[in-house]
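Step one of this worksheet: look at the structure below.
Removed: one protein chain of the complex. Kept in place: all other protein chains.
Presenting chain A:
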Amino acid sequence: MIRSASDDQRIVITGIGLTAPNGDNLADYRAALLAGKSGVEPYNIRYVGDTLAGVCHFNELKHQGRKDVRRGTRAGSISIYCAREAVADSGIDWEAIDRERVGVYIGLTEHGNVETENEVYEISQFNYDTKVWTHHHNPRTVANNPAGEITLNMGITGPHYTIGAACAAGNAGLIQGAQMLMLEECDFAIAGGVSESIRTFGIFAGFASQGALASNADPTKASRPFDRARNGIVVSEGGCIYTLERYSDATKRGAKIYGELVGWSMTSDATDFVLPNPTQQARCMNQALKRAGLNAEDVDIVSTHATATPSGDIQECIALRTVFGNSKRTHINNTKSFIGHAMGAAGSLELAGNLPSFQDNVCHATINVDDLDPECDLPGLVLNEPRETQGIEYILNNSFGMLGINSAVIIKRV
C-alpha cells in the first residue's frame, strides 16, 4: 500500500513542463481550460488535405539551436521543451545535480511514422532513388529518440528510454518514473508523455478509414466527447513532462509539491485490437484505488480518457458507472474536449490540466456537450462550465489505448 509507505518510497511531482494546443505552460493551459478555450484549429496535411488538429505553438528555439531542431524530430523538440520547462519549474539546482542519477522516461503512442513518411515523400521526388534517403533517418526513428534527445540537450547520463503504450503512454511514463525512483535506479525522474502524431498523414487517414476522424464546420466544436453529435477523434500534438522525486528528497530541499502519486494500475483487455473492454477498464481503476487504499467515493475528480468516438465513450462510461456510479463526491470531466487527442501526451497533459484544482478547488468542464448522449449520462459529469467544489483531495486520471492497454493513476493533494 503506497499510502503507508516510508517517505523515501513516496513519489511526488515537483515540476511540470508542457505544451498543449491551448497553452505552453501550466498557468496558461489551466486558464484556457477554465475559460472553455479550445486549441483545435484547421489543419492541412499531405495526401489527406484539409482536416482539423490540435497544434502546439511553443518556441522550439527557446531551448535548442536551429541545427539541433533540423537534425532531430518534432517529438524530440517537444520533449526537450517540456523537460527543460519542468526542470526549471521544479527549482532544482540543475548545475549541481548528479546527472548520472537522473532518469528520463517518456511515453509514446508511436514514433518514426513522421520521419519515415517524410523520407518516402522525399525520395518520391527523385524517382524513388534510395541514394537520397537521409542518413538522419535511423537516429530520428529509433524508439528512444524523444527521450534520447532530452539527454543530449541536457547532458543527462542516467538511464533513458521511451515507453510505447498507445494512448495510455502519458500515464505509463509517469508510472515508470515513479517505479524507477522507488527502485533507486535514479534520484530524479523526468517522466511523462509526448506526441508528434499530427505530422504523419497516416494517423489521420487511418482514423478516417476507421470512421473515427472528427469533422465539424467549427474546429473548436469538433472534439465533443459524450455529446450525441460526436463523430470521432481530433488528432493533436503535445507534451507534458513531470519532474518526480522521492518525498524525502523533495521536502529536504523545500521543493513545492504538486501532488503525490498514491495509486496506479496498468492492465490489458486481451480481447480486441481496437474495441475497449469496460470490464478491464473498471478493473484497472479499482486496482489503482486499491493500491492507494481508497474507495471510489474518496476520489474528487475523474479525468476521463473519452476520445469522442461513438462506442469508446459509451464503453468508458460503463466502466465509470461500475466504479463510481454510487459516489456522490466524484466529479467527472474530459480535457480532450478542449485539446483533442494528444496521443502519447494525452494522459500526462490531461492530468496536468486537473492538478491546479488542488489549489483553486475548481473542476474544469467537459465542453461541447450540447446534447448529452443518455448512455454517457454519468452522475458527477461536469458539463460546459467549470464547477466550484468543497475541496479536491484526490484525482484519478484514466488513459486507455489500442491493443487493449489500460492505465489509471491517482494523485493526492499534499
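The rule we apply is simple: a residue touches a chain if its C-beta (ideal position, glycine included) is under 8 Å from a C-beta of that chain, and two chains touch if they have at least 3 such contacts; residues count from 1.
Convention: contacts and distances are computed from a predicted model.
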Worksheet item: Going by UniProt, what is the name of the one chain that was not included in the view, given "RNA polymerase sigma factor", "Acetoin utilization transport system ATP-binding protein", "Putative glutamine amidotransferase" or "Acyl carrier protein"?
Response: "Acyl carrier protein"
Worksheet entry | Touching residue (missing chain; options A:71, A:321 or A:413) | A:71
Worksheet, complete the sentence: Where chain A meets the left-out chain, the residues are 65-67, 70-71, 126, 131-132, 134-136
